[in-house]
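A protein chain is absent from this complex, but the other protein chains hold their places.
Going in written order, the chains are labelled A, B and C, and every chain counts its residues from 1.
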Amino acid sequence: MSYFPSVTPIRFEGKQAQTPLAFRHYDAAKLVLGKPMREHLRMAACYWHTFVWPGSDVFGAGTFRRPWQEGGDAMAMAHNKADAAFEFFSKLGVDYYTFHDTDVAPEGNSLAEYRNNFAQMLDVLERKQEQTGVRLLWGTANCFSNPRFASGAASNPNPELFAYAAAQVCTAMNATQRLGGANYVLWGGREGYETLLNTDLKREREQLGRFMRLVVEHKHKIGFKGTLLIEPKPQEPTKHQYDYDSATVHGFLKQYGLEQEIKVNIEANHATLAGHSFHHEIATAAALGILGSVDANRGDPQNGWDTDQFPNSVEEMTLATYEILKAGGFTTGGFNFDSKVRRQSLDEVDLFHGHVGAMDVLALSLERAAGMIENDLLANFKAERYAGWDGAFGQDVLAGKLSLSDIAEHAFAKQINPQAVSGRQEMLENLVNRAIYG
Amino acid sequence: MSYFPSVTPIRFEGKQAQTPLAFRHYDAAKLVLGKPMREHLRMAACYWHTFVWPGSDVFGAGTFRRPWQEGGDAMAMAHNKADAAFEFFSKLGVDYYTFHDTDVAPEGNSLAEYRNNFAQMLDVLERKQEQTGVRLLWGTANCFSNPRFASGAASNPNPELFAYAAAQVCTAMNATQRLGGANYVLWGGREGYETLLNTDLKREREQLGRFMRLVVEHKHKIGFKGTLLIEPKPQEPTKHQYDYDSATVHGFLKQYGLEQEIKVNIEANHATLAGHSFHHEIATAAALGILGSVDANRGDPQNGWDTDQFPNSVEEMTLATYEILKAGGFTTGGFNFDSKVRRQSLDEVDLFHGHVGAMDVLALSLERAAGMIENDLLANFKAERYAGWDGAFGQDVLAGKLSLSDIAEHAFAKQINPQAVSGRQEMLENLVNRAIYG
Amino acid sequence: MSYFPSVTPIRFEGKQAQTPLAFRHYDAAKLVLGKPMREHLRMAACYWHTFVWPGSDVFGAGTFRRPWQEGGDAMAMAHNKADAAFEFFSKLGVDYYTFHDTDVAPEGNSLAEYRNNFAQMLDVLERKQEQTGVRLLWGTANCFSNPRFASGAASNPNPELFAYAAAQVCTAMNATQRLGGANYVLWGGREGYETLLNTDLKREREQLGRFMRLVVEHKHKIGFKGTLLIEPKPQEPTKHQYDYDSATVHGFLKQYGLEQEIKVNIEANHATLAGHSFHHEIATAAALGILGSVDANRGDPQNGWDTDQFPNSVEEMTLATYEILKAGGFTTGGFNFDSKVRRQSLDEVDLFHGHVGAMDVLALSLERAAGMIENDLLANFKAERYAGWDGAFGQDVLAGKLSLSDIAEHAFAKQINPQAVSGRQEMLENLVNRAIYG
Partner (left out) sequence: MSYFPSVTPIRFEGKQAQTPLAFRHYDAAKLVLGKPMREHLRMAACYWHTFVWPGSDVFGAGTFRRPWQEGGDAMAMAHNKADAAFEFFSKLGVDYYTFHDTDVAPEGNSLAEYRNNFAQMLDVLERKQEQTGVRLLWGTANCFSNPRFASGAASNPNPELFAYAAAQVCTAMNATQRLGGANYVLWGGREGYETLLNTDLKREREQLGRFMRLVVEHKHKIGFKGTLLIEPKPQEPTKHQYDYDSATVHGFLKQYGLEQEIKVNIEANHATLAGHSFHHEIATAAALGILGSVDANRGDPQNGWDTDQFPNSVEEMTLATYEILKAGGFTTGGFNFDSKVRRQSLDEVDLFHGHVGAMDVLALSLERAAGMIENDLLANFKAERYAGWDGAFGQDVLAGKLSLSDIAEHAFAKQINPQAVSGRQEMLENLVNRAIYG
């Protein structure tokens, strides 16, 4: 049985493609900077937005009528959902997928049911992976949707919730390892506060630090070779979340001595909600040495919540991809489409439109960014701009050979009078447009 | 000669005050929680907004016609400005003041002139302090207004600018020490980026880290006993500033091993520009152990730039003051009015209206917060809410006696099924209003 | 049977009240400016947030376990809900309530069922109103939650949806009239666009204009004496909504000649989402002559979505109430608490905490605003500030007796050189604080 009978596997057909459901730019095996596109991009489709979300929002019920979401026995539905998901991944031609524990198996009414259901579905997922060749980019545990987590998971005032979350995360990490996942992600949806009137920030941070330490130790204990990732988000659902942005996560990791153990999974829409550009968050994480993976989507620049739309700007993604390439490209990470079709896009075919368009946008962006790398005018400009720091004085300063008063005396003695020089922002912006548009 | 001939020294007259220019709540010597109001609040007026800014904005020229800003010999004007400033501080009855190097003395046309002018004005300030009893809460150096700093000071691509800034900061630190300043502040107005296309984030962070290390070493070298403070701000004037918020500064300090040496000076309006409440930034800094001082003002919740209005919300300041008191109160820090009258408030008397109202707001807030502390229902509520963590299991978890799988096994074995309990936000909000309004 | 057995009717006990569930400021019969508090405030509790919403959000399922929300026969549940609601209204001591059609009766599976269910529940509501004395401030129809309205109601590309909405609105208007409702509200949750790529703004505006015209005609046809109200909101759930703010609604009404027929229902949180203060929206609607009623709540100044928290700022509500009093006070309108307890406030008693605190805030704000009116220093200041316009020249200009070149010639001839005078913002802000805090 097929859940997408009208859709044939998506193929690369180039710009001459006559059908909307063809890749015009994404040619998986095409070499870019000596590596196939697919290996650069490591793209993943996610379970939750595409196979779990019913098309609801705060003001209205679900608009979707997915055959795999019809009522009935929960485990039977989970099997149907897996069938639909892997048919979708295969027809789409995406190499990876991602999931939360409770996306793929029903939570059940007890931890025993949870563990049992999840174990059964692991067998299914393992078999599906073998049959299709689709791999797991990362797994994660949903410790935020169930009402029990209303006041947080690891940061909950009640340690039993910490224990409950530990049970889920431990199980999901083991599952991720068994399925050969390349990373494991931690997203603290409820790890934050609603009001400071009832919240002890210091205590909650300590709890969170302990939790992350336990996760790191567990990783080593089970020999998981993938990367641990924290996903920053500033607010929503909570008023304020502890993992606000890349710099905040970095500070947290430094505080608990975890900066060599955990990297960040950067989401475009979370970046913009934090008042940063996506480009900024990528570049900051790279500068801090914690760039891990990317949740590819986009927000609405005029709205203040997570819209999780598909990325559709080559202009934006070219700059992001350029930074990723400059940082060495992805190792275990990749581009996960944490993106959902609009609530009005209620047909199954819309799921393909969303992903196909986004994959083409990333492929185009990769090509444009690679073009920028080949003749790296930006890097040359920067090298020249900072050249003074490579001189003797700059090096002495950075090496700590001079004290503040030494430097001050140097300045007073030479009566230095340095002036600003042009940063050439407009010229550089034109260079980028030239890389994109010729 | 008087610059404010129509204003007599502001006195505490209580709620029955008939004149607008009287304190109705700020009674400097009144004991609150066993300490005089003035010692709790340690309020300061600043030089720049009140004695330097001409009432200009991006779309228009200055509207003020201050006698001490009339053209003429720069040093003569600096003397006039000091006369006006200390007359104002004295009549206002504020215990402290704050300044930038270039507020109090003309920059001149060379570093030699800068040093010389500043040295002369130091004598003046020292004498004024003695005469009036007004003390220096903190000094700082302006390394952002002069065009030479267009591309940053410590983070400039040109190390000569780093040296120039070092000359100013070294001089301003020495001056602050001589004047008995209680703190020294670093605000990186241009330490950030305008475009990533010409910016090397990693290099610039390293430069900034080096600069802060040099400042710390200089402090110890000269034996300055005050506190070093970094003032966070997310953007404006630069697209993005490196000292985004308290958590970002904390991460930076951790990275360079400076977290025992530098604290934060939190500005209310900078907090809200960063997407945080002022209350949040205070509480976060306290939780991270880096709460130093406060720039008291307010922003406009609907606008996206620094409006630096006088604080006028007792509701907001009571919560902030409660957190400060809970954190032990100010040591070297205080409330500095980094606030300016509106461009339309062009009379000298408006300077008094702004400060008098704000001082009364802080006094009222202190009294309300003290009331909350005396019968600390919030603290009691929190203690009960987190009580589970004080039990054996919670303590074992925090102490690292249990691994992730130990905890998971505990959860599975006991089939725990913890449920959410009410956080009572509305009840607690009512408690706060009761503390404020009776 | 009681749904709130532990709660006794809330009484005014004054500031000495020992229990959290007592009014400390709201004394219904107390005269303020010669009118009882209850008649000034005309406060209403709403059905949806308190009796329908399950405590869900975008990232998690409902946390509430209300006895009247347990599964079972839909009509039986509607009866239970009505019992709970009117017990709540009565114990709370609120004079009014508000509802959507689908809050009070199940939608059913067809329009026939809808009409029939609603008709049955109308009998119930009518009886409840008689028994309790609680009155209907306004009714409305929910034309946004059902998936059928995904692309709008009146502005839907399919006219059958327009017809469906007409069926609901016609029914709900008739019901409102029968129940003696004082107003009828239109909120266009889905009347807006998600993407301009598939949207014809002009067509949709025409459809909306036609719909409003039909509603007005129906009002007159059935002899409804209440006020028709449009509720502005800028976005959420749609990217952009046609009823963005008061000024936009006013323009729309002018375009379709409806400005004498429809007023606005201003929601505090919708105002702030539109980039305006609540105060601004009240004052603008008053200036435009379309101030109708108020949805009292508050948003989070740092978040970008509708949080619908209970109003808890006397400072904010005093200014809003002052404007309402200056505009003559409410006629048919009132303060409806379009407010919900936090998802973590999951006990029934939290519903009381939220409302009791909010009612006290409004009562206090009314008293403070009345104090401002009695000795109207703001009005006096404004009168003097604009006095020039009451002179001959100002009056001639406004009366159109002078042309642009006449006025220009007057200016050139007299070589006028007018200067700015102080707007005294800080002094006026202090006056307001004095009115609030003494």
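Worth pointing out:
We take it that contacts are C-beta pairs under 8 Å (C-beta built on N, C-alpha and C of every residue); 3 or more make two chains touch, one makes a residue touch a chain.
None of these values were measured; they are calculated from a predicted model.
By the touch rule given at the top, the unshown chain touches A, B, C in the complete complex. Considering C:R65, C:H79 or C:R205, the position touching the chain not shown turns out to be C:R205 (whole complex). For the chain missing from the display, the contacting residue among A:D123, A:E315 or A:D390 is A:E315, taking the whole complex into account. When the omitted chain is restored, the residue from C:Y244, C:F330 or C:F352 that touches it is C:Y244. For the chain left out of this panel, the touching residue among C:S2, C:T195 or C:N375 is C:T195. Residue in contact with the omitted chain (choice from B:G72, B:P147, B:G223 or B:G328): B:P147. Residues of chain C that touch the chain left out of the display are 110-112, 115, 147-151, 157-164, 166-167, 169-171, 173, 194-203, 205-207, 210, 213-215, 217-218, 221, 234-235, 240, 244-245, 247-248, 250-252, 254-255, 274-276, 279-280, 283-284, 286-287, 319, 323, 378, 381-382, 385-386, 388-389, 391, 393-394, 397-398, 400, 403-405, 407-408, 410-412, 415-421, 423-425, 428-429, 431-432. Where chain B meets the omitted chain, the residues involved are 55, 57-63, 144-147, 149-151, 189-190, 194-195, 235-237, 239-240, 273, 300, 302-306, 342-344, 346. Seen across the whole complex, the unshown chain contacts chain A at 15, 20, 24-25, 63, 272, 275-277, 301-302, 310, 312-315, 341-342, 344-347, 350, 353-354, 356-357, 360-361, 364, 420-427, 429-431, 433-434, 436-438.
Simple rule for what comes next: only the chains that are shown with their structure count from here on.
The set of chain A residues touching two or more other chains comprises 147, 149-151, 194-195, 235, 240.
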